[in-house]
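Missing here is one protein chain; the remaining ones are kept as they sit in the complex.
Just so it is clear, A and B label the chains in written order, and each chain counts residues from 1 on its own.
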Amino acid sequence: MSIEFDEEGFLRNLSDWSETVAEEIAQSEGICLNDSHWEVIMVIREFYQTFQLSPAMRPLVKAVANKLGKDKGKSIYLLKLFPGSPAKLVAKIAGLPKPDNCL
Amino acid sequence: MSDKKSILIINQSAPYGSSKARESLDVALTCSIFDMPVSLLFIGDGLFQLIKGQSPELLDMKKHEAMLTALPMYDIEQIFVTEDDLKTNGLTEQDLALSVNVVSRDMISSLIQNHDSVMTF
Partner (left out) sequence: MKFSLVVHASPFSEQASSTAYRYAKCLLSQGHEIYRVFYYGDGVMVANSQIAPPQDEANLPKLWTELANEHSLDLVVCIAAAVKRGVLDQNEAKRYEKDAANLADGFELSGLGQLAEAIAISDRVVTFGG
């Protein structure tokens, strides 16, 4: 069974997400996932399950600070792990819905 | 005082009967991302947005209550309901999913006066 992605590399069916799929998406973005990446991915997945929203940068930073401590709850830390726009990139790797470009 | 314009969003629509509640929430979250101080007032049927224990999966819709509980993550903490609306609907603060400021109906005019901009949904 093959997993389908759209032209931008987002999952067509969110239920296809698995840790292997996450690694595949990350790789296509040039990121090799390690434990530091994974704990952030789990924070954003939990955020989505709790609030049914994909977080923007500030709430993501806040959620990471709450779950993983203040040292990690900084935009610079997230930028290092997920260069460019961390909130979007983590969401993509974590299998959250494609952002509606609203911001 | 912040030099950013403050916004009061008045919510008077029930959570699932129209798309108003969701549209309002998206505006609130966006304004907060742009560092504008955001206050939310829930009046009339808008109060039903805040009720605990919503089950919109029966309607195949997203849970508004869950999204509202994210407001503190976006630093939106100024949330107002009126005493009259609680009473009219037979509700108390304990029935609500969020902690709110309960104000009297007379306070609405000063809330409006104290914000630079007002939007209604």
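By our rule, a residue touches a chain if its C-beta (ideal position, glycine included) is under 8 Å from a C-beta of that chain, and two chains touch if they have at least 3 such contacts.
Everything numeric in this text was worked out from a predicted model, so none of it was measured.
*Asks:* List the chain B residues touching the unshown chain?
*Replies:* 4-5, 7, 19-20, 23, 26-27, 30-31, 33-34, 36, 117, 119-121
*Asks:* Since one chain has been left out of the picture, which residues of chain A touch it in the full complex?
*Replies:* Listed in rising order, the touching residues are 6-8, 100-103.
The rule we apply is simple: only the chains that are shown with their structure count from here on.
*Asks:* Would you kindly tell me how far, in whole Å, the mean C-alpha position of chain B lies from that of chain A?
*Replies:* Each chain's C-alpha centroid was found; their separation is 28 Å.
*Asks:* Inside the complex, what are the residues of chain A that reach chain B?
*Replies:* Its residues touching chain B are 47, 50-53, 55-59, 62-63, 102-103.
*Asks:* Once bound in the complex, which stretches of chain B touch chain A?
*Replies:* Per the stated touch rule, the residues are 26, 29-30, 32-33, 62-63, 66-67, 69-70, 73-75.
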